[in-house]
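Here it is: the structure, laid out below.
Missing here is one protein chain; the remaining ones are kept as they sit in the complex.
In order of appearance the chains are A and B, and numbering begins at 1 in each one.
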Amino acid sequence: MKKVMAGTPESMDCVIVVEERPRGSGVSLTISGGERFRAAITDTVMGMLERFGLTDVDVHVQDNGARDVVLSARLEAAFVRYGKDPVPCARLCPERLQEA
Amino acid sequence: MSANDSPCSVSPASCSTSSPGRKIPLHIDGYGATVPYRGVATRKPEGYGRGRRLRQSGRGKLLAGIEDALSASGLRSGMTISFHHHLRNGDHVVNAVLDACARMGIEGLTLFPTALFEVHEPLVEHIRRGVVRRIMGSINGALGRMISAGEMEVPVVLRSHGGRSRAIISGEAPIDVAFIAAPTADRYGNLSGCFGRSACGSLGYAHTDALFADCVVALTDNLRPHLVAPASIPQIYTDFVVELPDIGDPKGIVSGSTAVTRDPLRLLIARYAARVIETSPCFRNGLSFQTGAGGIPLAVTSFMKEAMLRRGIQGDFGLGGITGYFVELLKEGLLRRLLDVQSFDAAAIESLSGSPAHVEISADWYANPWNAGAAVNMLDVVVLGATEIDRNFNVNVNTEADGSLLHGIGGHQDTAAGAGLTIIAQPLLRGRIPCLVESVHCVTTPGEVVDVLVTEYGVTINPRCPDLLEQVKGVRDLPLVSMDELIDKASELSGTMDPLEQQDRVVAVVEWRDGSVLDVVRQLGR
Partner (left out) sequence: MRRTMMYLPGNNPNMLQRGYLFRPDGLIFDLEDSVPMNQKDAARILVREIVSHQNFGHCELTVRINGMDTEFWRDDLEAVAAAAAVNLRVDGIRLPKAESPAMLSLLDEALSETEAKYGFEQGRFRVFCLLESAAAVWRAYDIATSPRVTGLTPGGEDLAADLRTSRSPDEVELDWIRRMILVAGRAAGVDVLDAAYPLVHDLEGLRKQTAYIRQLGFDGKSVLHPGQISVIHEVYTPSESEIHKSLRVIQAEEEAVRRGQGAVAVDGRMVDAAVIKRARYLLNLAAGDEARP
């Protein structure tokens, strides 16, 4: 079974472990850390899995205060290492950052 | 405001609202009738406080062990026992006394410490077995989680250092037996914190207990054969003395927290805070300040030293928990006096024992709002921390992000209320957890006594301080950020948090320093 990892245990980061599951067995998500953000972490993981078209995997998130943008980046790194193509996401509009 | 002996349950009592907008039950089971907070100085003292119990003076104070002392003190089930926290996380006395109580079948006690630490986790079992029924004082760690989960019969009462002294002296919170850990003592009961293997420096938090408890038991691991003088607590207050093999672990007594932070972000916050002070009118000869022992406050002290040297300012006094950094300021003539209610490190202990300019003060002198002049009222500046602060500058230091009870109030309320300039210096986020929120989970210190919030994003001035806002405008390298901007930033960076699940049942009552109820903490979980 294929197993990959991304991220670090440092502050404001997270470690993502993705492991293959038998075909048709679906997604299993476990989260350690991330108290008070479990729902947000779950939403991000599920959204990223859908974007990358991953279905039969175990995903474990060990959170150490990662913001959503870092969690997404670490998930993408893990999924790319798992064999998926990168899919950059862009959620803020360019005008907003230009104003800064 | 006496304790109620009826079992605590979900109270359907009607509520009032404290002035920060908190719903306060008019009656809380296990606490009694409440006086909701209405403002910093609206509850006025009247009449006379508690007197001292009269005793027959004798010679034979030295007892063989704790159990003898418990018997001699007349301690019975249901009474109130007090402790100081100068031995901090190295303290062995609280656990030893409670273990002895358990062995002797004494139960239903009210524990009235000045603070508790992680080392007191064995109390969890004493609560479960009924030895301890009520706590008036700070709790944290496993004890905090347990009480937040509703495992204690009656609510914890949280008071500031000044509020605690006031409650004792006014007679609202009588102490039956005070157990005073004494790093040095003689057989007549003269007690000092400055010497011995368990030296902790000041015994300031124990003074009020020693003066007003019905019985005072000193416990020491350094019983001197000769008279101990000068003494922090003289023999006229001490009823019994017990020698123990050890009263604490020196590694936990001299705090490891007294090092300036090396985290660049915290240093940045400290630099901003120091610059606010330097810009304010209080930065002049005769300045007095309190900064505490956390990483950011220590760095503020260090930056203030730079500024005082650069600008040729000589301060008057430093107050509160004293560290080696304050001692340096004293030695270099940048401060004239140190008023020490708690000595945090070896340098502070050494200075207190040797320098006449370094003065030990009681919690009453330090912060009691109902005496003729607490030291906090003379403070120009205080720098404090927070676990949460909200749009109205209300501060929470009592509960953690998960809603569980974490810290005591300490001198937070007292110094914020007393100081001319109150600064909260705190990172905007801890990891992903925002420190700035729309509304704090629990109000420890109301926003009306907070002037400035300093974060890594800059300085946010309470709108009730327009003069200060004008003074800091345009100061080089001191970014100003409005509360609206900062709240938006915190919420954008952290994202949506899971809501806290809590019940109606009150597990802790947060008193303002005058004894009115500022807020309550409710039981966590469904």
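The working rule: a contact is a pair of C-beta atoms (placed from the backbone, for glycine too) under 8 Å apart; a residue touches a chain by one contact, two chains touch by 3 or more.
Because the structure is predicted, anything quoted here is derived from the model rather than measured.
Between the chain not shown and the residues B:Y237, B:Y457 or B:W512, the one that touches is B:Y457. One of B:G130, B:P479 or B:G525 touches the chain omitted from the figure, and that residue is B:P479. When you scan B:A33, B:A149 or B:L265 for touch with the missing chain, the hit is B:L265.
With the whole complex as reference, residues 264-265, 267-268, 271, 456-457, 474, 476-477, 479 of chain B touch the missing chain. The missing chain lies against chain A, touching residues 6-8, 10-13, 66-67, 69-70, 72-74, 76-77, 80-81, 86, 88-92, 94, 96-98, 100.
By definition in this document, only the chains that are shown with their structure count from here on.
Averaging C-alpha coordinates per chain places the centre of chain A 42 Å away from that of chain B. Listed in rising order, the residues of chain B touching chain A in the complex are 401-402, 430-433, 493-498, 500.
The residues of chain A lying in touch with chain B in their complex are 11-12, 34-40, 63-68.
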